[in-house]
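So the structure is just underneath, and the comments pick up after that.
With one protein chain withheld, the remaining protein chains of the complex are depicted in position.
Now for chain A:
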């Protein structure tokens, strides 16, 4: 099946001071006094800048985060709470056999260049997405056999049910473009969203301007400036000097510093970020399930959350925001004594292991792992590598022992059903359950099948899930409408305002 992984730099920069974060998960955003100024320019700090803006051909969470919903739209979209709702379709129906999807395309929608959206544009966009393997997520439309338009209604016919299809249409593969448009998507954009792309200064900022011809509720602010400030202290200083209004990807342990002058508040929201410790089970000693279990039992997950200052524990591949979540903490409770016994049983005492980690992650996680694994006699060597090197060695060649990556993508259980993925996990029962979940037409049944599969993955010690990350933001007191859920994946700026 398809393989997918998106990365975001965690909001967890160097372990400085352990200060308590003010917000609990899901805390409501602060309500500022005064109503938002329609002429305001709101400045948002982001961490990872996209290499180019071609959302059809270039992968990476940095593009999804800002372009989808704000600039480009699909027939349907997802709310921060991961619900699916109509967007460019004002209505849709799914046949009971799950084989026919009918979307009524909204009328009166124009692209940023003034051209009108037609049902033919929808057909063309989805058809080219399906037919062009080089496009991101193209293979996710594999079960679609025909795409036709009649009047305002676009109909997708499937060869077999696909419980993921609507979700797919809220993502890259479902975005609608103007047929025959010659915009250079690498540096410019022409979508239907509430914002137009005003400018992109590479290495600095991307600016969105309110689309006054927008078909829906107009954006609250005249302008949103996304400033790419990778350096954490530069970001905090910029906030304190009043140069940015919102910091995303914030380090919860720095809450006290940014809140010191009373202009900012640190808020957290749930996310689908999964801090994943992959274990290569193709090579010794990690091919022994006892060794993998020992590693998981040796890790004090609560201590990791404490070191990060935010987030929740997670003991399986599905986070609470996704269908199929189940609390799996009973599978491997923290127990260093049991870990030592397991290692002795596996004849793997005094183990030396290497952790390969992309260098843009902060050192907190490796530090905690080194000291916790040392407790049970495992010497962990940390190999911090540039992302292209990680892609080559770990992802493509699967040449690694342990690897840490923050997987931000929602509903990405498929990776555990794909033996070719870098996780190296190959379990027919899981693959079968996942396949069943795809053709199931009932949501509850889908969730049940996924949760059963997820338990098997966890019980097989396929990996360890160090934590379920939180969206950590520092928001200025005069800012309203900042989404707080899952902003590493999607940052809908339509309601973002400043008074």
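Throughout what follows, a residue touches a chain if its C-beta (ideal position, glycine included) is under 8 Å from a C-beta of that chain, and two chains touch if they have at least 3 such contacts; residues count from 1.
FYI, contacts and distances are computed from a predicted model.
Peer 1: With one chain of the assembly withheld, which option in "ABC transporter permease", "DNA metabolism protein", "Tryptophan synthase alpha chain" or "Putative DNA modification/repair radical SAM protein" matches that chain's UniProt protein name?
Peer 2: Of the names offered in "ABC transporter permease", "DNA metabolism protein", "Tryptophan synthase alpha chain" or "Putative DNA modification/repair radical SAM protein", the absent chain's UniProt record gives "ABC transporter permease".
Peer 1: Which of these touches the unseen chain: A:209, A:391, A:439 or A:456?
Peer 2: Going through A:209, A:391, A:439 or A:456 one by one, A:391 is the residue touching the chain not shown.
Peer 1: Which residue from A:114, A:151, A:180 or A:203 sits in contact with the chain not drawn here?
Peer 2: Of the listed residues, the one touching the omitted chain is A:203.
Peer 1: With the missing chain put back, one of A:142, A:186, A:284 or A:374 would touch it. Which one?
Peer 2: With A:142, A:186, A:284 or A:374 as choices, the missing chain is touched by A:186.
Peer 1: Looking at A:179, A:243, A:341 or A:459, which residue reaches the missing chain?
Peer 2: A:243
Peer 1: If the hidden chain were put back, which residues of chain A would touch it?
Peer 2: 2-7, 49, 51-52, 57-60, 133-134, 136-137, 184, 186-187, 199, 201-205, 207, 225, 227-231, 233-234, 237-238, 240-243, 386-393, 395-396
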